[in-house]
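The complex appears here minus one protein chain, its other protein chains still in place.
== chain A ==
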Amino acid sequence: MRIATPLLALFRTLVYVFLLAPIVVVVLASLNAGNFLTFPPQGLSLRWFWTFLNNDIFLNAIAYSATLAACATAVSLVLGTMASLYFTRHAGKHAEAVRIAVLLPLILPEILTAIALLFFFYEIGVGTEHKIALFTGHVLMTLPFIFLNVNTSLQGRDDSIELAARTLGASRYTAFRRVTLPLIAPGLSTGAVFAFIISFDTFGISFILKGTGSAPLPIQLFDYLRFNFTPEAAAVSTVSILMTLVLVVAADLLFGRRD
């Protein structure tokens, strides 16, 4: 009994190490001065970051992924907020059906959804050109995160303060802008950060629907990793980890709830 406790503590510590190890190792590998990923590293250097900064393929991929994520998040913010307002205030006995429908993209396996979208866009004659299929897929993947986060902000509050504002003479638009919007602001910002990160990192949808031409970062990285073993991929990964970290910390500082 008394031996079990320290053993359990050791086991837990090992699991925490296990969770962090692959991420830490990628960051350390990016500082390797050698030509290949060797361990122990052949000295420290930032040369692979320099190589990466001179590699248009990865820079374009990052810009492309960020643009795609921003656009998908913007559309999801509007649709997700509307759906959430309906779900929390007007859905009545259909609430559970609405919730499951909006969360479908999250519940169904992503790779299967991607295949389904590929066939569908092919059948209606659009295909994967023009990136419409890719964009639709990203909106689907990000929508549940906006919906869930705005729901959290709205749950337990009815629309009585909006009604009060309306009674006092505010227009529908003013009531939304001055009353509802501040109410759901925390949910919107957390949801937007989540949505952006999900879109930036998602693989299945992008892999199947990317079409020809430029590809999002995870796809570019995956293609590179299949045939290359230089620490440049580690430098790219480190930059993408840092971007995510900056986004999360910035959102927390700007909108984080203090308790």
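We take it that contacts are C-beta pairs under 8 Å (C-beta built on N, C-alpha and C of every residue); 3 or more make two chains touch, one makes a residue touch a chain; residues count from 1.
Please note the rule applied: contacts and distances are computed from a predicted model.
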{"item": "Name under which UniProt lists the unshown chain, selected from \"ABC transporter permease subunit\", \"Cell division protein FtsX\", \"NADH-quinone oxidoreductase subunit M\" or \"Extracellular solute-binding protein\"", "value": "\"ABC transporter permease subunit\""}
{"item": "Selected from A:V139, A:A165 or A:A215 as touching the chain missing from the view", "value": "A:V139"}
{"item": "Absent-chain contact - pick from A:V102, A:L134 or A:A165", "value": "A:V102"}
{"item": "Missing-partner contacts on chain A, residue numbers", "value": "1, 8, 11-12, 15-16, 18-23, 25-26, 29, 37-40, 79-80, 82-83, 85-87, 89-91, 98, 101-102, 104-105, 108-113, 115-120, 122-123, 136, 139-140, 143, 197, 200-201, 203-204, 207-208, 217-218, 221-222, 225-226, 233-234, 237, 240-241, 244-245, 248"}
